[in-house]
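A single protein chain has been omitted; all remaining protein chains appear in their positions.
Then we have chain A:
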Amino acid sequence: MPNTKELQDLVIQVRRDILRMVHNVNSGHPGGSLGCTEFMVALYNEIMDLKEGFDMDGIGEDIFFLSNGHISPVFYSVLARRGYFPLEELNTFRLINSRLQGHPTTHEGLPGVRVASGSLGQGMSVAIGAALAKKLNGDDHLVFSLHGDGELQEGQNWEAIMFAAGNKVDNLISTIDRNGQQIDGPTEKVLPLGDVAEKFRVFGWDVLEVESGNDLERVIAGLKEAKSRTGKGKPVCMVMDTEMGHGVDFMMHTHAWHGKAPNDEQLATALAQNPETLGDY
């Protein structure tokens, strides 16, 4: 099992990957990707029980669904560095004939991806379905999902939230990336979400809150705590406060970098703040 130092190095390297990927094609979504880097690294390298290789059914292992598909850069980097596909393939992000589409998809057969996402608000329903399949199969592994906070404005989530509680889908851990930002500005200005944790609670979920979603150790502790709460009759929600653009000073404290790539100069500055650790792709 990797120690925290190794994971910390991986976090920095993944941040470099994200920045270089979006810079290379002058498009993509660095902000949310940088904000969820600690979470994704922890999930795939410390928390989930994974088999070698990839098969769609994922029987006998934990599985993950990314509902906010626009943060594909962090997903692709973490998958590649976990060995799902060759690292060099990160070079093809958003290019023609690539398996690394702008938003993740199963359509091109990229290992590690189990459903397309991008059109928001659909991932929790899919995760619930996969969790139900695990129960039917007598598979006691878990289903994890990640959702943007802005994404909760899509009504389908609340159908799913009601269903999961009502049907005791207690092998599901859904994490909400509470960065408070969306394309048009702060979530509380665009369409206020209010107390997200309390909303899940009154809908019948077991909720825990992680205040520092960019503190690796606290994210790991939070996910371990979330795991310990599964199997007790309630779906588990982890509301995680993160900083969009974390790790790059000029990308933080703003929604401006939600879907914008850095230019050459900005990339150099951003990479200097995240010195190479495990080797660039």
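Here is the rule we use: a residue touches a chain if its C-beta (ideal position, glycine included) is under 8 Å from a C-beta of that chain, and two chains touch if they have at least 3 such contacts; residues count from 1.
As a convention for this text, contacts and distances are computed from a predicted model.
Chosen from "Carbohydrate ABC transporter permease", "Radical_SAM domain-containing protein", "Sarcosine oxidase subunit gamma" or "Transketolase family protein", the protein name that UniProt gives for the omitted chain reads "Transketolase family protein". The hidden chain makes contact, of the residues A:72, A:125 or A:179, with A:125.
Considering A:24, A:92 or A:156, the position touching the chain not shown turns out to be A:156 (whole complex).
Looking at A:47, A:63, A:152 or A:261, the residue that reaches the missing chain in the full complex is A:63. Interface note: of A:94, A:134 or A:246, the residue touching the hidden chain in the full complex is A:134. Residues of chain A that touch the chain left out of the display are 56-59, 63, 65, 105-107, 114-119, 122-134, 136-137, 139, 155-156, 159-160, 162-163, 166-167.
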